[in-house]
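Just passing along the structure, written as structure tokens.
Only one protein chain is missing; all other protein chains are in place.
All chains are identified by letter, namely A, B and C, in their written order; residue positions are counted from 1 within each chain.
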Amino acid sequence: MIEVLYFAWVRERIGIPRERIETGAATVADLVEELKAREDRYAAAFADLRALRVALDQELADFSAPLAGAREVAFFPPMTGG
Amino acid sequence: MIEVLYFAWVRERIGIPRERIETGAATVADLVEELKAREDRYAAAFADLRALRVALDQELADFSAPLAGAREVAFFPPMTGG
Amino acid sequence: MDIRVQPDPFDYGAESARFAQGDGQSGAVVTFLGLVRGTGGLSRMEIEHYPGMTERALAAIAGDASARWPLSDVLIIHRFGTLAPGDPIMMVATASRHRQAAFEAAEFLMDYLKSRAPFWKKEFGPDGAEWVAAKDDDETALARW
Partner (left out) sequence: MDIRVQPDPFDYGAESARFAQGDGQSGAVVTFLGLVRGTGGLSRMEIEHYPGMTERALAAIAGDASARWPLSDVLIIHRFGTLAPGDPIMMVATASRHRQAAFEAAEFLMDYLKSRAPFWKKEFGPDGAEWVAAKDDDETALARW
């Protein structure tokens, strides 16, 4: 089980801020493929990975990063604070 | 007649903050030579021109600048504001 | 080091004054204040963030700055939630013996905060709502450090 969080327009497209997912995905990219296959709203949110960033356990990570051991994965657009 | 002003340690060495001087000096450098010839305190203040800056009518100038038309000349060390 | 992530407004003048009290050894204080611009008929801004990760990211950025420059103090305040035009969004402050260190550290904090702290701005105007797009400039700004 992994906690999956969505922020900004990713959250809006998927329609929920977070969910717990049972997955056997080896990497973040594999998890994204699983989610895209689920429903159109996921496919829409993950259509262009270059427009997305990912954090594993609250640290920025690559889509190629392994999921093993991670408690929390978050998807969001590039940050716009400041 | 020209108004001559001294600041910081130049003022302290010469002993006065300002004086009016009757001079026929063509340039700032000529005026400095006149002053040095007057008294030791001037010679001490003007011993090393590289340690001094000059302003003509309140604008930074070179020692080679002509004095003609200037109302006010000021001598001081490099600035240390801020 | 003082890092605050909060929905409430902050008093920029009072925070600046308190920060500058310091320890009497610093000599140089630089602050940056970001305000909501009222351009384009903007009626409000909403800032979303990632609780937990935000505080970690800001602490890491402030720690990096303190390791690179001789800073006696660092302050970061960043708001989230609903903001109106003219409202303060965030501020950073740095204190050092050297003015160049204080300036560089403040710019470093801003550059990293922009691209590495998980905040997202949404603007509400006459044509509806829009998520602010990150600028390529913001990412390339990191290359200078």
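By definition in this document, a contact is a pair of C-beta atoms (placed from the backbone, for glycine too) under 8 Å apart; a residue touches a chain by one contact, two chains touch by 3 or more.
All values reported here derive from a predicted model rather than from experimental measurement.
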Visible chains in contact with the missing one: B, C
Where the unshown chain meets chain B, residue by residue: 5, 7-9, 11, 55, 58-60, 74, 76-82
Contact set of chain C toward the excluded chain (per top definition): 11-14, 16-18, 20, 22, 24-39, 85-86, 88, 97, 99-100, 102-103, 106-107, 110, 141
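Please note the rule applied: only the chains that are shown with their structure count from here on.
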Distance from chain B to chain A - Cα centre to Cα centre, in angstrom: 72
Separation of chain A from chain C, taking each centre as the mean of its C-alpha atoms, in whole Å: 26
Between chain B and chain C, centroid-to-centroid distance (C-alpha), Å: 48
Junction residues of chain A - those touching two or more other chains: none
